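Missing here: one protein chain of the complex. Every other protein chain is in place.
Going by the order they are written in, the chains are A and B; count residues from 1 in each one.
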Amino acid sequence: MTDAAYNFAYLDEQTKRMIRRAILKGVAIPGYQVPFASREMPMPYGWGTGGVQVTAACLTPADTLKVIDQGADDTTNAVSIRRFFQRTAGVAATERTAEASVIQTRHRIPETPLTEGQILVYQVPIPEPLRFLEPRETETRRMHALEDYGLMHVKLYEDIARNGAISTAYAYPVKVEGRYVMDPSPVPKFDNPKLESPAIQLFGAGREQRIYAIPPYTRVVSLDFEDHPFEASKADHACDLCGAEESYLDEVITDDAGGRIFVCSDTDFCAGRRAGGHRGALAAEDVA
Amino acid sequence: MYVAVKGGEKAIDAAHDWLAKERRGDRAVAELSLAQIREQMSLAVNRVMAEGSLFDPDLAALAIKQARGDLIEAIFLIRAYRTTLPRLGASRPVDTGAMRCDRRISATFKDAPGGQVLGPTFDYTHRLAGLQTGGRGGRIRGRVPVCGDATDEAVPKPRITDILGRDGLIQDEPPGEAEPPDMTRAPMDYPAGRALRLQALTRGDEGFLLGMAYSTQRGYGRNHPFVGELRIGTVEVEMEVPELGEAVCVGELTLTECETVNQFAGSKIEPAQFTRGYGLVIGQTERKAISMALVDRALRWEELGEEDSGAPAQDAEFVLGHADNIQATGFLEHIKLPHYVDFQSELELVRRMRAEAAREAAE
């Protein structure tokens, strides 16, 4: 049931055209941040306004939408954004990764491999991978133009010198198709290998007024050094609910005496495994 | 057995219900009407209109009520609404020289054509909390003009800077032909021209601009401002109507305008001249307008051939990038959202590095 007081998917058509043009240029120049005239949305900046605008520009009534935050469909902000689109676009919603045609995400890439025909929309807080090395937009723009990424390599190298390892654990910078260094949004570096995908990946930063994209099958390389190769690491545990060894885990503190368990951050993935009969160390036998 | 936390939908509904109850407060106390807010909280209404970039006192009053008096939240409501409004056209530039002033003061001349008009100001009130009167003002003596007709309209009030300009004493600001950008319809672009800077400042957060302006007074980009003139009043808004072949008045706006007269520039070839800073804000918002003029002047260092002293108020990317309270509050508050995943990734890395260090220490 849509809310007739608003246009389909909330945004007016003029705004959608502007966003759609930016998305297309983003797809044509993988990894390049296209400036766009981000609108003031009825939700706070920093809470997914960029992702919401990109999703709104992409949705058709035939879509099935999934919204996740930290990998989970039931986190409050994911619930809030899903409701927004159910109300303004009347689209079907799902929690199943495989059933979704559009997935809006914050901080995770689903464990279930994405396929052609799916679009993954990322909410991005700070789209500029060089921002914490050089705060000035005029400077970082020049660095991208000249493909001058020395500062980033120096930073990563200093990490190694100081800590023996690259100390970036999320929002780990990547190079797209050998040209632009890109911020994959604050996904854990565990998710970086999934950035090479058959799906279309779109990134929206509302407050910072940038849209960028990774087309399907685009080369995405996590920055590293020969003697310190990139490693997509995760906690050295299996999921205590479904037993998965290869999924990214949330740590849950169970008491104040050091008790903790690890569970899949991707709730759909975990539920699907349990439905298929997989059991972790702490799962009750009757959990479906 | 562990069951993952569920119930986001229910929690949101419950929070909204609770919020509605808190918004109303004690039901034994009469509910505020929008007219009461509009009339008796008018400076709050003005701030919401200025930073919401929408002149609509009734709507601003509604937003303040809905936001429980949180002005930034109210500004947010106005901004989100404003975005959905169609753009029917652009007005002609308003003529603040023809403003019907409720208040008009100059700190640079003892008297000037049109006179000094104090208007409805707190300036010379003694800040004694009205414990006896319950916040009401004192007894009103004599006839008080109605806002908008405070002074004799027959007495023109030429702008002080125009008077200085006639003798070439202040740098000229000739009208430009270029269409000013609209920061609500195009992405921010650095370096930003003055029209774009002024636009960002006039909707910027009052507290942020105040702090920036204050920093210039304390030596961080000092530029010796005098308030050449501060005027508050109503101006007519005119639009060209092509069908009529002329401009018609489509309404009136209350504005606060501040022009500062600043330290002079000059060189061997150019005679000394004062320079200007400019502030123009919707509503009666004089703290903001003065702050804006000081910050505007500080940001003009490059075009006026001054040195970059590295002061925050001279840095356009810093000032414009952080002046918007809706952007700032959204991003600041978003750190309340779950960050389990990014935190976990750092936790895992720190544990690994500590384990590595412990192993090396043991060897």
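By definition in this document, a residue touches a chain if its C-beta (ideal position, glycine included) is under 8 Å from a C-beta of that chain, and two chains touch if they have at least 3 such contacts.
Convention: contacts and distances are computed from a predicted model.
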**Fill in**
In UniProt, out of "ABC transporter substrate-binding protein", "Peptide/nickel transport system permease protein", "NAD(P)H-flavin reductase" or "PhnH protein", the chain dropped from the view is recorded as "PhnH protein"
**Request:** Kindly name the visible chains that come into contact with the excluded chain.
**Result:** A
**Selected residue (touches chain absent from view) among A:Tyr149, A:Tyr180, A:Phe203 or A:Phe262** = A:Tyr180
**Asked** Which subunit A residues would touch the chain omitted from the figure, given the whole complex?
**Response** 7-9, 13-14, 16-18, 20-30, 32, 34-35, 57-61, 116, 119, 141-142, 145-146, 177, 179-180, 198, 200, 213-219
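Just so we're on the same page, only the chains that are shown with their structure count from here on.
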**Of subunit B, residues touching subunit A in the complex** = 1-2, 4-9, 11-12, 76, 79-80, 82-84, 86, 184-191, 317, 321, 326-327, 329-334, 337-342, 344-349, 352-353, 356
**Request:** Could you pull out which subunit A residues touch subunit B in their complex?
**Result:** 12, 35-42, 44-47, 49, 69-72, 74-80, 83, 106-108, 125, 135-138, 163-165, 167, 169-171, 186-190, 207, 209, 233-235, 240-241, 248-252, 254, 261, 263, 265, 267, 270, 282-284, 287
